[in-house]
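Working notes, beginning with the structure itself.
A single protein chain has been omitted; all remaining protein chains appear in their positions.
Now for subunit A:
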């Protein structure tokens, strides 16, 4: 038996909508099998993962806190991936945004007025964009593989953060803990509804960014340029679009958004710099981008789903003693299944025998159609 792919005459509109949902269901099935193998009742495990974290209002706030950086980063990455540019170093750009954005509150803590927060956010974006400009420059100038350079810079950024928090920026009154001073109120991203929970303006930034990028991609020439250069660089060149400039544009846009996510997280949720400020948001955002079909509005929904896996990981750890790494497994499986289901958009799948090809389409997924 082997699989055979038959090209569809046109991409299937049905499956391009259904595929993320099929993938999510398959992830739940595979997850249940995994829980059963681990000796945990799958129903209670899935309940702890996907229902419990949504049962109270303050938990919805926590979901917004987790989803905000994922959406911000993924929206930027979707532009890169549409342009066929592979920025996988968003984690590093997130960290650089956090570091550069923290310059003011850490080195001039007495500087407290209405300007400090906007300046911090701006500097965070500049920091992320500048860090993303490095692989962009190397790609545009020397044709260096951006996948590897952007990823290597993640490790460099992590080490830089570790050094700066343990070394020059360590809080002198912090009992030698590796942390910076707490940010003043003026340097703290305000909460949206403090009565009911912790969610801050970061979530609003994420929604605004998603809508703006959606407008750009669907209504503006720039978005058209991204899509043309992504699907056919040659056609793009005939239209007068520059590949090199697009590399800079896509990298720096996604870097700026990742940087904004970084400083929002540091200023809003953590309130100081620590040796580690991200539970892998930059990598999880890659999954969010694909699950959201590289569409900014889809990404908002996908960001909420992936944010939920982080919360579910914590609640399953507390309730069932499951390792918090299970959340990462869920995230990885989800991406796998999304990519697999995306095949259905362009191809019909059928199983054929090794010797005699059968004619009837036998795939179970086929029947959904």
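Rule of thumb we're sticking to: contacts are C-beta pairs under 8 Å (C-beta built on N, C-alpha and C of every residue); 3 or more make two chains touch, one makes a residue touch a chain; residues count from 1.
Everything below uses one rule, namely that contacts and distances are computed from a predicted model.
Think of the chain that is not pictured: of "Spore germination protein KC", "nitrile hydratase", "Basic membrane protein A" or "ABC transporter permease", UniProt labels it "ABC transporter permease".
One of A:9, A:39, A:118 or A:167 touches the chain omitted from the figure, and that residue is A:167.
Screening A:130, A:147 or A:297 for touch with the missing chain picks out A:147. Across the entire complex, the residue among A:47, A:198, A:227 or A:328 in touch with the chain not shown is A:328. Although one chain is not displayed, subunit A still touches it through residues 2-3, 5, 7, 86, 88, 138, 142-145, 147-149, 151-153, 155-156, 159-160, 162-163, 166-167, 283, 286-287, 290, 323, 325-333, 335-336, 339-340, 342-343, 347, 349.
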